[in-house]
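Of the protein chains in this complex, one is absent; all others appear in place.
We call the chains A, B and C, going by the order they appear; numbering starts again at 1 in every chain.
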Amino acid sequence: MSTDNLPFGLGVSLYSYTEDLGVTMTVEDCIEDVADLGAKGLEILGEGHIADYPNPSTAWIDAWFARNERLGLTPTLYGSWIDTRRFPGRGMTAAEGAAQLALDLRLAGRLGFSFVRPKIGVISGDLQVDPIWQEAVERNLELAEELGIVICPEIHWPTVIRSPVVEEYLEFKERTGTSQFGLLIDTGVFDVQRFHARGGSASFRMGDGGAMPPDVPFVPVSDLAEVMEHTVYFQAKFYEVDDDLVDHYLPWREIIDVVVDSGYTGWLSSEYEGHHVPYRAADQLRRQHALIRSIAAERTER
Amino acid sequence: MSTDNLPFGLGVSLYSYTEDLGVTMTVEDCIEDVADLGAKGLEILGEGHIADYPNPSTAWIDAWFARNERLGLTPTLYGSWIDTRRFPGRGMTAAEGAAQLALDLRLAGRLGFSFVRPKIGVISGDLQVDPIWQEAVERNLELAEELGIVICPEIHWPTVIRSPVVEEYLEFKERTGTSQFGLLIDTGVFDVQRFHARGGSASFRMGDGGAMPPDVPFVPVSDLAEVMEHTVYFQAKFYEVDDDLVDHYLPWREIIDVVVDSGYTGWLSSEYEGHHVPYRAADQLRRQHALIRSIAAERTER
Amino acid sequence: MLEEQLIQAAGFRNVGPDAAPTGFQLRVRSPYYRGLWGSLIERPTVTVDGEEFAGDDTLWTLPTGEYTFAELQRSPDARWPMDAPAVLTVPKPGGLARGIHEVTLELRLRMSYIPEELQPSIWTATRKAVIVR
Partner (left out) sequence: MLEEQLIQAAGFRNVGPDAAPTGFQLRVRSPYYRGLWGSLIERPTVTVDGEEFAGDDTLWTLPTGEYTFAELQRSPDARWPMDAPAVLTVPKPGGLARGIHEVTLELRLRMSYIPEELQPSIWTATRKAVIVR
C-alpha cells in the first residue's frame, strides 16, 4: 500500500516531463507530480530545471528546499554537461572543462544533491569521450568530496557496458582510488526491442550530411552484474508500459533481480522517453512505478 | 500598421481561451496574449477569471491594474450570472437576484469595468427570462450609476433580436428611463450557417430526458439596424476564419457596415467559440482581428 | 496547470489506513467555462472497472471546504473555481488494487440559463488511471 518497503529508492528524473515542461507544466508542477505518484527521489537537469541557471535566486533555492520538505522528496542526481564544442573554432581546455564541472558541483551541492552526472563531449563516431574529461574530473574530486557528491558519467546506449569508454572510466577510478566517482547505468542499454517514438513539436534530423548513427546491439542484463560494484546510480529509462502493465521494451524483472541480488540499495530514477506527447509522462511514470513496485512485491513474497 | 485608427474599439473576451485556461495558459497568459495581438479592450467573466471570486486579494487587484497599465488594456465588460436555480428546491427571490448583481457590479467597478452583463435564468423552453430580473436590475440602477457601469443583458442565439425577451428589455429601459441599461448583441445571432464544433475534453449532453433545443432561424443583419440605438456593446462571436482570411459563418462586412453607419463607437469584443482545441483561440483571434481591421481599412479607402 | 482531460492522473489514490483503505480519491478539472456555486453541482456517478458508485456518498473537497453531497446542496458559499480541481472521495472498503483502472465520471451541473427540460448539463469522461502504491 503506501509504505515504501522497497529494497532500493524509487525516484523520477524531471527529464521525463520534457514534452510538458513550459507547455502544460511548470517545473514546480512536475515536482508536485513526482511526489503525487509516490516517488521519493528527485532528479533534475541543472541547465534544464533551475531558473536563471547558473545563478538561481535565493528565493528559488528557498522554495526548492521548502517544497521538497513539504513533499518528502530527496534530491538525488543533478545532470550536467561539459559542452566541449562550446567555443566555435576551437576545443575546450581541461581547465575550462574543470570550471564547468566545478560550477555544477557547487550548484548541485547547494541544492542538496548527492550525485552529479557530467555529460561529456565526444571526439569520434564511436563515441570516444574528449580526453579532457580525466583532468576535468580529477581536478574536482576534492570539491566533490567536500560536497558529498559522487560524479558519475552515464553509460547510455549506443555506448554499452562492455566498451572502451567504460574501461576508461574504470581505469580512472582505479588509478585515482577515489570514492567520488562511479558509473550511472541508463537502462536503455538493455532494450529488448527498439522503441520508435512518435510526436514532437518539430521534425528533427541530425546534421545535413546524411551520416548514420552507429548501429550497436543492445546488451544482455548479465553484463550488468559485472559492473554492479562500480554502479552508483540507475536511470530507469523506459518508453511504454501497456494497458496490462507490461513493458515490452525493457526486462524489468531481470534488471531488478541483478540490481537487488547485488545488494544495491541506491536509486532507480525513472526516465520516461516514449512518444513525445504532452501528458503521457505523468501516466507512464505511474504505470512504470506500479510495475516496479509489483515486481519488488513478488520478490518479497517468493 | 500599429496605430489603432478604427471607428470602434477592438477587444477580446477571455472566454475565448476556455480550452486553454488552466491547462496551457494562466489568466495572466491570456491577458498578455490579448495585448500581444493588438487588442485594446479586455472582457472577462467575473466567476471565471477572478482568482478567489468573489473575494480577490488586494494583491490580485493591484496586479490587475499594473498589468493592464503596462499592456495598454482597458477593462470593458464583466460577465456575471444570476443563477436563479442556485437553491435546490426553490426559486430565487428578486432580493437574492439583486444581491448577486450588486456583488458583481461592485467587483466590476472595483476592477474598472464599464459594462456588466448579467446572464439571467430562464423559466421556459422558449427562453423567457425569470421575472425577478426586472426588480433585480431596477434595485441596482442607482449603484450602477455611481459606479459608471451600464448593465446589458446579452442577446444570444437562440434568443434573437425580434423576440419577446428583447421587447421586455426595451420596455424596461423605456419605463425606467435609465441610461444604465442597454443591449449586448452577440454576433452569433447573425450566423449564415451553423458551425459544428469538434473537440472538448469530455462528451457533453444536455439532460437525460432526450429533449431537443429549440430550432430558431438565424437573423438578417438588417434586424440589427432597428436596435442599434439601444445597443451598448458587441460580443464579436465567431468560430473560424480560414487560411485565406475568410469567415464562412459570419457576415462581417454587413455587420460592420450597420455598426459603423449607425455611429457606434463602442467595443467589438471577440468571443472565439470554434473547435474546442487548445491553442486554436490565440491563432483564430489574430485571424479575426486581421479580418476586421482589413474590412475597416477598406471602408476608410472607399 | 491541470491536465486537459477531466479526470487527472494526479490524485488518484486510495485513502484511509494503508492496511485497510476506506476508499479512493480522484481529482477532477472543471469542464465549465466559469467557476460556480457548489449548490449548482448535482449528483455525480463514478464508475471504476464497471463498478458504479452513487453520488450521494461521494465527499467533495473544494477550495472552500469539504462537503458531503447534502452539505454541498445546502451550502451558501461553496465554490468550484475553474483553476482548482475538485477532489472526489468515494467510499470503498479495501480501496482499489495497485495497477491500471478504467475510471468513468459523469459530472452534472445545473445551469439556470438553459430550459429546465434540457438540464442538468452532463459531461462524461473516461480514462485509464493508475493506483501506484
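As a convention for this text, contacts are C-beta pairs under 8 Å (C-beta built on N, C-alpha and C of every residue); 3 or more make two chains touch, one makes a residue touch a chain.
Everything numeric here is computed off the predicted structure, so don't read it as measured data.
J.: Using the touch definition given at the top, which of the shown chains does the missing chain touch?
T.: Looking at the complete complex, the unshown chain comes into contact with A, B.
J.: Check the options B:Leu37, B:Leu224 or B:Leu268 and report the residue that touches the missing chain.
T.: Only one of B:Leu37, B:Leu224 or B:Leu268 touches the chain omitted from view, namely B:Leu37.
J.: Touching the absent chain in the whole complex: find that residue among B:Glu69, B:Asp215, B:Asp243 or B:Glu301.
T.: B:Asp243
J.: Among the options A:Gly22, A:Gly72, A:Gly148 or A:Pro164, which residue touches the chain absent from this view?
T.: A:Gly22
J.: Taking the entire complex into account, which one of A:Leu45, A:Leu77, A:Ala98 or A:Val189 touches the absent chain?
T.: A:Leu45
J.: Identify the residues of subunit A touching the omitted chain, counting contacts across the whole complex.
T.: Subunit A touches the missing chain through residues 15, 18, 21-24, 26-27, 45, 47-49, 51-53, 79, 81-88, 119-122, 124-127, 130, 200-209, 211, 213-214, 278.
J.: Can you list, in ascending order, the subunit B residues touching the missing chain?
T.: 1-3, 24-26, 29, 32-33, 36-38, 243-245, 278-279, 282-283, 286-287, 289-290, 293-294
The criterion applied here is as follows: only the chains that are shown with their structure count from here on.
J.: Using mean CA coordinates as chain centres, what's the gap between subunit A and subunit C in Å?
T.: Comparing mean C-alpha positions, subunit C is 36 Å from subunit A.
J.: How many Å are there between the centre of subunit B and the centre of subunit C, using C-alpha atoms for each centre?
T.: 30
J.: For subunit B, give me the residues that contact two or more of the other chains.
T.: 23-24
J.: Name the residues of subunit C that each touch 2 or more other chains.
T.: 1, 3-5
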